[in-house]
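Contents: one structure, followed by commentary.
Every protein chain but one is kept in place in this view of the complex.
First chain written, first letter: the chains are A and B, and each begins at residue 1.
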Amino acid sequence: MSAIVHLRSAVALIGRFPALAGVDLDVHSGEILLLRGPNGAGKTTLLGVCAGLIGLTTGEALVLGEDLTTNRRAVRRRVGLLGHDSFLYQDLSVVENLDFWSRAAAATVADGRAALDRLGVASRLFELPVHSLSAGQRRRVSFAAMICRRPELWLLDEPHAGLDSAGRDLVDGLMAEAATSGATVLFASHELDRAEHVAHRSVTISGGVILDETPPSSETRADL
Amino acid sequence: MTTTKTQSASNLSPAPTGTGSRGTRVLGGFALVFLVIAVAYGLFISPADAQLGNTIRIIYMHVPTVMAAYMAFIITAVSSGMYLWKRTEFWDLLGSSGAEIGVLFFAVTIVDGALWGKVTWGVFWRWEPRLTTSAVLLIMYIGYLAVRAIPADPRTRATRCAIIGIVAIVNVPIVHKAVDWWRGLHQGKTVLGTIDPEMGGTQLFAMYSALIAGLLVCVWLLIHRFRAGFLAERASDLGLDQALEERRLESSPATGEDA
Partner (left out) sequence: MSQGGGVLSDALLVARKDLLLERRAKIGLGQVLPFAILVLLLFAFALDPDRGILKLATPGLFWVTVLFSAVLTLQRSFALEAEDGILEALRLSGMSPAGIYLGKVTALTIELLLLEAVLVLGVAVLYDTKFLGIPLLFAIALLATLGIAGAGAVYGALAARLRSRETLLPLLLLPLLAPVLIAATRGCEVSLEREAMSGWPWAALLGIFALVYLTLGSFLFRPLLEDA
C-alpha cells in the first residue's frame, strides 16, 4: 500500500497568510479520501498543494512519488483538479473547450468527446458557448475536461456543488469507478451525508491542520 | 498527530535595529570627504571651461549622477537574473533597492540636465539623445516601482520585479540606439554627459572626485535601502510565526472566529 500523497508538517502560504499550518496527511493508492472542514480551513489550498500549483514554505510533500519541494511541475500532468473555477473559456463552445484542453494535456480530441459522453453532457449543448450553460451543465463540462486527461490522482473541490441529484449520483459513480480502476481520489465536501457514503475514509481539517482521522466507514470500504 | 512542530521560517540571530554599521559609517565618511572635495574643486578652485564657461560645473554633477543611476540599474538587472536563478530574498531586495536608488539618481540627472540646457540652449528641454533616453528609462523604472508597491505574496512580487528588471535593462541600448539615430539626423553630438579628453588638471580632478563621491553616495544609499528592506521583511516574518500560531488556534472551538 503505497502513499500517493504524503505530507509532513506542510506549511503553505497564501500571500502571507498560512493557509496550511503544518499538515500531516497520507492518502493511499486506490483510496477515496474525504476532506472535511469549515470554510477557510485550508481544504482548497491542500488540493492546490497536491496538484503542484501551490508551493510549500516548509515541510515535506511527496505526490505520486514526486518530491514537490524540489519540482512542482512533474506531478501536474498526472493529476486532475476540479476547482471552484470552471477552467473553461467562457466564449468558446463546449467542444472547442474540450478539444483545446484535451490536446493541451496531450490527450486526444476523441478522449475529450468520450469524457463529455461519460458526464452525460447532451450533444445539443456541444456547440453552445460555455457562458450560456447552466451552472450544473458547466460543472459537468469542467469535470469532463478533467477526466479526459486520465489523471492518476483526482483532486476535487466540492464536486457535488451546483449539481442536481442525478449529477451527484453520476459524480459518486465516477469517483468509485476511478478508485477501482487504480486512481486515487481526494475530495473536499460539505455534503457530508453523501460524501461519507462514497468515501473510504475522511479527515477533518481546520485552522490549517488535520484534526482527526475518522476510521473507514463500514459499508464502502471496498478493496484496500 | 495534530500538533506538529514546524520550524519557524526564519531562525535569526538578534535582529539589527538600524541600518547603519561600522562599514557604512566609514563608507559614508569617505563619501562625505569626496563630496567636500568635489564641491570645493567643482565650484571654486577649478577654472571655468574655455568653451562651456561656468556650465561645466553642472557637468561635474551630471556625470556622477548618471553613472550612479546606470550602476544602480545594472545592479538591479544582475540581481533580477540572480533572483530568478537562486530565488533568494537577498537578490530580490538588492534588485529593488537598486531600482529605487536608480530612479532617484535618474530624476536628479534629468533635472540637472534640463538646468544645463536652460543655461546653454536657453530652453529646459531639447530632444537630445541622452536626455530623451533618460526620460524613457526613468518612466520604465517608475513602472518597476509601481509594481513593487502592489501588495502581493513576497515570491510573486519578487518574480514580477525581477522580470521587469531584466526586460527594462535590455531595452536601454535599444532605446539609446533608436534615439541616437533619430536625433542624429538633425543635430550633432553634445558634450553633456561626456568627459572631455582635453579637460585640464583641476577640472579633471573635480570631475573624478565628483564621480567617486557620486558612486560612494549611491553605494551608501543602496546598502541602507537594502537593510531597511531586510528589516521590513523580518518584521513581516515575525508576523508569520505568530500567524502560524493563530492559524492553528482557529481549530480549537474556544477561539473560533469564523464558522
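Note that contacts are C-beta pairs under 8 Å (C-beta built on N, C-alpha and C of every residue); 3 or more make two chains touch, one makes a residue touch a chain.
Everything quoted here is computed from the prediction, not taken from an experiment.
S.K.: Among B:Val39, B:Leu131, B:Ile166 or B:Ile212, which one touches the chain that has been omitted from the display?
M.R.: B:Ile166
S.K.: For the full complex, which residue in A:Ile4, A:Leu33, A:Ala51 or A:Leu156 touches the chain that was left out?
M.R.: From the options A:Ile4, A:Leu33, A:Ala51 or A:Leu156, the contact with the absent chain belongs to A:Ala51.
S.K.: Give the residue, chosen from B:Leu32, B:Leu115 or B:Ala178, that touches the chain omitted from the document.
M.R.: Checking the options B:Leu32, B:Leu115 or B:Ala178, the one contacting the hidden chain is B:Ala178.
S.K.: In the complete complex, which positions of chain A touch the hidden chain?
M.R.: 48, 51-53, 73-74, 76-77, 79, 81, 83-93, 96, 100-101, 103-107, 129
S.K.: Which residues does chain B use to touch the chain missing from this display?
M.R.: Contact residues on chain B toward the absent chain are 84, 136-137, 139-140, 142-143, 146-147, 150, 155-156, 158-160, 162-164, 166-168, 170-171, 174-175, 177-179, 181-182, 185.
Everything that follows uses one rule, which is that only the chains that are shown with their structure count from here on.
S.K.: Can you compute the centre-to-centre distance for chain A and chain B, using the mean CA position of each chain? Integer Å is fine.
M.R.: 46
S.K.: Mind pulling up the chain A residues that touch chain B in the complex?
M.R.: 8-9, 11, 13-19, 21-22, 24, 38-41, 55, 57-59, 206-213
S.K.: Across the complex, what residues on chain B touch chain A?
M.R.: 1-7, 9, 151-155, 236, 239-240, 243-244, 247-252, 258-259
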